[in-house]
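Pasting in a structure now, in structure tokens, and then I'll have a few things to ask.
Apart from one protein chain that is not included, each protein chain of the complex appears where it belongs.
Chain IDs A, B and C follow the sequence of writing; residue 1 opens each chain.
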């Protein structure tokens, strides 16, 4: 490689100051590479001009895959030829982002050899992002990755890389095995992950309990959120210890319970479990004394997405409670039923959450083969514009 | 009048039984009139066939007015010629529906002479409804009514008959004079009431306090709901009397306060008035001890309506607090500004609540000349689809 | 625009002419009220004056004979003063406590029970039905009478957790505050309108008609060489708006019209903000003269509410506390696809959280 000179970056240099770790320092750590020098040049230019200098161009990727690589080109190619092509890979992370130092070094070595040496750990969907690759490097990197046991994640209108919270690996509240479910689903749908064939993207996220530490309810088409059915496990002695240690049980716990189902007489914390909505708050505050119940599983919610195009959506309840045992047949059946129906009738760039709103949840359930239950709604319809089916009205012709 | 025979009405007769006052008995009280006999005949037929037998036809009314009469025709004219024409008048009720026996008899006498002798006391908008008039009777009835000091109310795309709660006439909570405001507005807009010139109907309702005993928030385009600004007046001694008499102040009052701004130590009821949302609950329960504050006025809300066409709406806050002194200039200015803008740009059959949603509340406020305040919304927008105006962004071209 | 020789635009009589002297004297100066017994409201003025209002039920559809009876009673018991309420009851305004009982007796003899106050079921706000309206999917007064005969004990008593407001409308136009009632009983059409193609060109404007449909189900079409319309049945949700603008498009249907029931609305600002009523029972048949299915469905909801709600809790507040799944369980009403909104803001009604009772 020809050694270029790192450009002067007075504006960017400002961002090396201050206590928070600096991405400019990070970039400069790899600034012996011409590509990174040009990146700094382009970026400094953006800081001067208040505008980005990237554009999309033709689709690029690795053979046989439709997803996993985002093509990116500079619009200042003459000046900064080394970033004329500056694509990213999405490398599928291990579930819950656990790494051995060895694995990390493997990845670094591959990227050292072929790319910018810059990454995102991690992308917002969860992938390891290799930031800045020329088109010619795509295949070699892919080959080395798979040789070492790594594969690409999703992009485009495919199943996107599933992700999950740390769950049973390190959290006492996990109501199912998030890592296993995430891994299993990812492996099971390799074709859907790598070869876009849906109307638009489809994301899975697995959270072990209603705290939802992967924000699944906000950003996955299928949100799998752990929960339980039976009574919260209470160790009254430990509750008293909290009280003695200064926790105001009434104010900090009972008064904040959204279903107002707890009472505390100074000695015993009483929970009306039939009314509990499994919000986690009391368990969060009294972590040593309280635990989710023993009959565990997950609530399946569908349809979260960012605003484009009809406005952002949170996921909505689809199956109030599902047992979560490998091989997760129920989840897979549901997902496949959705993909079938949405795949056939969804419009281009229509997320499943928008699709459901367009066709109506009632119709959607019919097609998927689920019965409507009141848990799916925050309240029944207020408008009287009901589409009646023939069988409802006796005597209908 | 030729005396016809009252038809056999075995089905309707069933509805003469039971403890609740019977409308069939009422109809039969006037059954010496052929028109009423035919009404019973038509109605029995409907009960047999499970379908109504009325149709709309040409517009009918009194000279010079476009509203106040609803034209109605039977679709069984051959069989029931006396109800071939069966129109209703809407006679503008006195504010808060107070009557002297003399006034009631005046009305009855006019209706006795020219119509079915049947009424609704009152129609859902508030009018006295004369039920069942032939076309030829419209003018004479109108003449007699006005001679006695009565006039018609609204119908069609006009200002509809305003109505109000009993307010200061009999209620200790009235925060302004609902009867006076209602009367004043009605008189001031006689032309708007009688001669439809709006895109669609426009209803006023005046409620003296947030209890809203005329359901103004649900069914008026302009809802004027009394409220106050300063502290709730509390007579602590009387609060204690309630407590002694068995009212659980904590549970029945403090715990149900929507802004959670009350506390009760067994002796003093403490209200954090700055947080109070003027819901009336505490005052309702402790009526002898609590009263609205002294700085009184009204909240003006806009846009309630039934579902046709875009779905039902409740009124939305337009002016959080307005003093309500005669001659109510502010209310009138607001109403007229609304009528101007909506009158010019509203679509046919588009209520003002729908119109605001179509043009955007921001634009609407601009046109009316009101500043946006956060009291108008339950929360700011969550979607990022903002229409920016040029002045906001410095340097905009 | 006034026409000579007739008075016009005089407006209603001034309310002051109709106010009893005690009201005039204490106007705006009432101190407090009590409900000494069901149907009797006592207002005490700052002056110490006492006004007793005796509230009698009314079928709303009143014969002038009855109105004259009321006038006579008013003369006899309260110097000729009375009023009607916003829910169509009649109120006699007495200053002499001793006259209450005799008045109640006479009212009872005439068939007009007193009540509807405090934590009770007051009169059902309602509409025209088969008595007068062309759009109605059912009768109004008949259904109301049938329901109130059954709920009568809740009118004359005050044993409910809170006020319970029932409203009735005979079609989706909802003439009344039906959409915000504790219980709303609503006539519904359930089939697309039938088109009288011969009449369309005579009585309607096709573009207006096309524009009237909120779901865009109506398209212009030429039938028998004449301009008419066609309706895409699958897109029609039977709102009847096309019928309102064009009588040749007939929405009424003897076989398939019926009644739906909605719950949990309110309009007062007390405690909870005003709320819409939500669908409880999508469809019950028209079964005159007594609509037994409707009556028992309403009664069931009232009784379950009465048994389970806390003091001061309106229907909607109670349901919000226990949650809709529990409401359907307790009332034993089947939950169906019709309960799930599929109109413009449908998505806003989906449960977008894992907060659930299992």
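Basically, a residue touches a chain if its C-beta (ideal position, glycine included) is under 8 Å from a C-beta of that chain, and two chains touch if they have at least 3 such contacts.
Nothing here was measured: the structure is a model prediction, and the numbers come from that model.
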### Which displayed chains the unshown chain touches
A, B, C
### Summary
Given B:74, B:220 or B:299, the residue that touches the chain left out of view is B:299
### Task
Please pick, from B:45, B:219 or B:278, the residue that touches the omitted chain in the full complex.
B:278
### Message
One chain isn't shown here. Among B:217, B:256, B:271 or B:352, which residue touches it?
### Response
B:217
### Interface residues of subunit C (partner: the chain not displayed)
269, 273-274, 344-345, 348, 352-355
### Task
Pick out the residues on subunit B that sit against the missing chain.
210, 212, 217, 225, 227-229, 258-260, 274-279, 299, 301, 313-317, 320-321, 353, 356-357, 360-363, 365-366, 372-388, 392-397
### Message
Even though one chain is hidden, which residues of subunit A still touch it in the full complex?
### Response
11-12, 14-15, 17-27, 29-30, 39, 42-43, 46-47, 49-57, 63-65, 72, 86, 88, 92-105, 107-108, 111-112, 117-122, 124, 131-132, 142-143, 146-147, 149-151, 163, 165-166, 168-172, 174, 177, 179, 183, 186-187, 190-191, 193-195, 210-219, 225, 252, 256-258, 277-281, 284-285, 287-288, 306-312, 314, 348-349
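Note that in this section only the chains that are shown with their structure count from here on.
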## Note on the structure
Farthest CA centroid from subunit B: chain A
### Message
I need the chain pair with the most C-beta contacts, please.
### Response
B-C
### Query
What is the distance, in whole Å, between the centres of subunit A and subunit B, each centre taken as the mean of its C-alpha atoms?
50
### Task
Could you grab the centroid distance between subunit B and subunit C? Build each centroid from C-alpha atoms only and quote it in angstrom.
12
### Task
Calculate how many whole Å lie between the centre of subunit A and the centre of subunit C, each centre taken as the average of the chain's C-alpha atoms.
48
### Message
If I count partner chains per residue in subunit C, which residues reach a count of at least 2?
### Response
172, 174, 179, 214, 239, 255, 276, 343-344
### Task
Can you tell me which residues of subunit B touch two or more of the remaining chains?
307, 311-312
